[in-house]
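All protein chains of the complex are present and in place, except for one that has been dropped.
Naming follows writing order (A, B and C), and every chain is counted from residue 1.
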Amino acid sequence: MPELTYLEAINAALHDEMEADPRVFCMGEDVGRQGGAFGATKGLQQRYGVMRSIDTPVAEAGIAGVAIGAAMAGQRPVAEMQFGDFVSIAFDQLITCAAKMHYRIGWAVPMVMRCPNGGGVGGGPYHSENVEAWFHHHAGLKIVCPATAADAYGLLRASIRDPNPVVFCEHKFLYRREKAEVETGVDADVARIGEARIARSGDDLSIITYAATMQLSLSVADSLAAEGTSADVIDLRTLIPLDIETVLASVRKTGKVLIVHEDNLTGGFGAEIAALVAQRAFEYLDAPVTRVAGLDTPIPFTPVLEREYLPTEEDILRAARDLVAY
Amino acid sequence: MPELTYLEAINAALHDEMEADPRVFCMGEDVGRQGGAFGATKGLQQRYGVMRSIDTPVAEAGIAGVAIGAAMAGQRPVAEMQFGDFVSIAFDQLITCAAKMHYRIGWAVPMVMRCPNGGGVGGGPYHSENVEAWFHHHAGLKIVCPATAADAYGLLRASIRDPNPVVFCEHKFLYRREKAEVETGVDADVARIGEARIARSGDDLSIITYAATMQLSLSVADSLAAEGTSADVIDLRTLIPLDIETVLASVRKTGKVLIVHEDNLTGGFGAEIAALVAQRAFEYLDAPVTRVAGLDTPIPFTPVLEREYLPTEEDILRAARDLVAY
Amino acid sequence: MPPPQPERVSDESAIDLYYWMSLTRGVEERALNLYRQGKLPGSYYTGRGQEAIAVGIALPLRRGEAGDWLSPWIRDLGSYLVHGVPPWRIFAQFMGKAGSTTRGKDGNLHIGGREWNIPCQVSHMADMIPLTVGAALAYQQRGEDRVAVTSFGDAATSRGDFHEGLNIAAVLEVPAVFVAENNGWGYSTPISKQTKVTELYRKAASYGIPAVSVDGNDAFAVHGAVQAAVDAARAGRGPQFIECRTYRMGGHAAHDKYESYMPMEVLAEWSDKDPIKRLENALIEERALPEGRLETVRDRVKEEVRQAVELAERDGYPDASEAHEGVFADEAP
Partner (left out) sequence: MPPPQPERVSDESAIDLYYWMSLTRGVEERALNLYRQGKLPGSYYTGRGQEAIAVGIALPLRRGEAGDWLSPWIRDLGSYLVHGVPPWRIFAQFMGKAGSTTRGKDGNLHIGGREWNIPCQVSHMADMIPLTVGAALAYQQRGEDRVAVTSFGDAATSRGDFHEGLNIAAVLEVPAVFVAENNGWGYSTPISKQTKVTELYRKAASYGIPAVSVDGNDAFAVHGAVQAAVDAARAGRGPQFIECRTYRMGGHAAHDKYESYMPMEVLAEWSDKDPIKRLENALIEERALPEGRLETVRDRVKEEVRQAVELAERDGYPDASEAHEGVFADEAP
């Protein structure tokens, strides 16, 4: 099996789905000849032609709307936002048209909106957003947030095959830093949307997380192990639909829950997890439901400020120790 | 003091602020001669002229952006969305420009975006949205949700005077149903943003709510009283900034918390309240943190389905009884 | 610019136009009564006076699931009828009954379904334009000779999605047809406050899209222009734009007190230009068809409307449990 970066895994998933299904096509700004700002669509236009890897004008609302219409007309569009931040412009099309079409007339909208997501790359307030919480409140959209190269591959293929609109949040920080041996090819395994993963198993504490902070949490779990604390690390993988049973099972086991995400705290997806745990696992809780997240501010540009914004291993470790000591 | 409906109170607040401050002006679709789709801006153009109650083209992103620019240039714009649902189109302008301008260069954006909000009026999926949760996650916007005619008046005036962008969610169901004697006039009292109100005081249970469901919760509290249960009913009034201390004080007193909103459950503002309570009042909790909210679906049109979507007094009462019995 | 003279349609087709336009008005007049009797929840919009557009847009199209995509504007009840939606289901939609195409989940002309290749429009003006471009793109990608058509009002041209959609359509050269219905008003706002360029067809020049402007109250003119545009798009000549000049013959919605802002004398002028009256004159004076044939059409319409209302009234409401269903699709189509 080849070792692929998270970004290469995304590219491979696009190649394999386009090979497997002639209805699948990519569209977005500079995705064609250029292969996208990050190279996620590299080689697709050369291999599948200009009609299947389409350079569009700079028009995010239009891109989203065109993808929705093409999906309704039987294609499987994969639209790319050059940066996830710009999906703010497509917000209306996604929640007004994509999210509500099937509920109203049972007409499915099988499309994927790829959003290069997240900070830690010195991008500043407009190239670092975590956009998952712009959409998780709104019924009708699925939200996928892979943390590993294997999931970047398997979950993107699953998202393309899903009959519903999927907001696919690919974390830019992981693009080149995450690597894994991934089995690719048209017949390779495709992951399942809606299943969380126990990334690491432990008894003293449940760390519920996804995307970049999942990787942070794994090394925090190592440090905790060195201190004699064993932690469950749950990688949610998809936020909507949420595999709440896996979360609750872990919390019932450990009695202590630490929710971690890079996105800012207030109204982040962690709030929903905390609310569900506080309602459905209340009897099992031995400590306050705790969240570690980004600051409730825009994501600042200069490194010293961006570091302050981002949740760090130290932040997670400190919170974990407090929970264990509680 | 005159008895005003919630809608008349909004109109009065606009009149009084425009009288008090020449920088204040209204803009939006049909707000001018027509006085708006609901009449909230009635009489303003006649009294203050076409330059201070401006009919705009149908362009919500443009309306928001123009309001932001005018605010930065020293005016006090009050923009109206004909229905709050359409603010989805202004989402980018609000979070990208309005919310982040002061953080980046300390240049304030004193504007109000008025959003006729909520269901229960047979409006269907596109004329019934509760939009507060589209924005509460995003740092830099204040969110105000009045539940009474007095607050509709006092909080709108406070929002216009606030130096920050405010998303003002006025509940359509309350427009003509809520009435109160409200002292108006240029020198009348102006409410304070960021202060919750103990709408009713009790010991057995805390009901945390806002807007239309605040009114429902008050009558539920009556029914509970008849059963010998006394409930605190906390009217949040503003979601951002949140008066969490008043919420925590109530929960510490009662040990049981019921969070109620009309907006759909997942990722609604109730999730954030639940998360804060489960973290900061954990030791005081005697029962699971409970939420009653709208369904995780679009808001359907036909009455039998819309009733099913909306949280009812029965739903709240049932949840309250379960908590008391717990 | 004026459209090319359409070739004269046969008497049969002319009668067909008359039938659909009459049916459109028949359904709307009946629905308005039901609304006034309080039998329709929500608010009610009519396209009275714009029937030539509603019908003229749809008649040149291929119908059915494998046919042309049609996303009509809320004034275009006739487009739904022509493109295949049974009248009784439109009444059921207005009534919020289970037989509505949305099973009561949405109202008024938010009607649609795969079987007719009509997407369910949203309230947000101009949002359906990019979707229509996307459908046209899909047909182009698969090499199918299908077109995607959408209509919208004059005020919708102020929206960003109008701009982004038309520009993308032009650049990708997709088989899409855009029909702007210029009725002079957007709710209480006259077009002069909506845009400085009130001849809407001129906006298409920004995108390099061929455009014509026609008399929207002349059924033959609309039909001919749409036929020509659809033929051009189908033949691979890219997107086409049509402006139909008409007038909103009343309030924005049934509850709108338009008398406060609409000049009554202009309204009066336009009612003389009523497209159905005008078509009747054309049929009887110019084509010398016997009054009897029109009579037959009107009787048929009356009967169909009567039956449709009866069916819709007999229809039940959806079960409350349905509110919970359908947010997500289970399997791909």
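In this text, a residue touches a chain if its C-beta (ideal position, glycine included) is under 8 Å from a C-beta of that chain, and two chains touch if they have at least 3 such contacts.
The structure displayed is predicted, hence computed values, not measured ones.
Across the complete structure, the visible chains that the omitted chain touches are A, B, C.
Residue-wise, the contact with the chain that is not shown comes from C:R202, picked out of C:K39, C:R114, C:R202 or C:H324.
Of the candidate positions C:F162, C:F220, C:Y258 or C:Y317, contact with the hidden chain is made by C:F162. Of B:L4, B:V31, B:I68 or B:V87, it is B:I68 that touches the chain left out of the display.
Residues touching the missing chain, restricted to subunit A, are 29-30, 33-34, 37, 55, 57-59, 61-62, 82-83, 85-86, 88-89, 122-127, 295-298, 300-309 (touch as defined at the top). Although one chain is not shown, part of subunit B still touches it, namely residues 25, 51-52, 54, 56-57, 59, 61-75, 77, 92-93, 96-97, 100-110, 139-140, 142, 161-164, 241.
Those residues of subunit C that touch the chain absent from the view are 158-164, 167-168, 170-171, 193-197, 202-203, 205-209.
Everything that follows uses one rule, which is that only the chains that are shown with their structure count from here on.
Distances between chain centres, each the mean of the C-alpha atoms, put A farthest from subunit C. Interface comparison, A-C versus B-C: the pair with the greater number of contacting C-beta pairs is A-C. Centre-to-centre separation of subunit A and subunit B, using mean CA positions: 31 Å.
Residue positions of subunit B touching 2 or more other chains: 85, 88-89, 125-126, 295-298.
Shown for subunit C are the residues that touch two or more other chains, namely 102, 105-106, 110, 122, 124, 160, 326-327.
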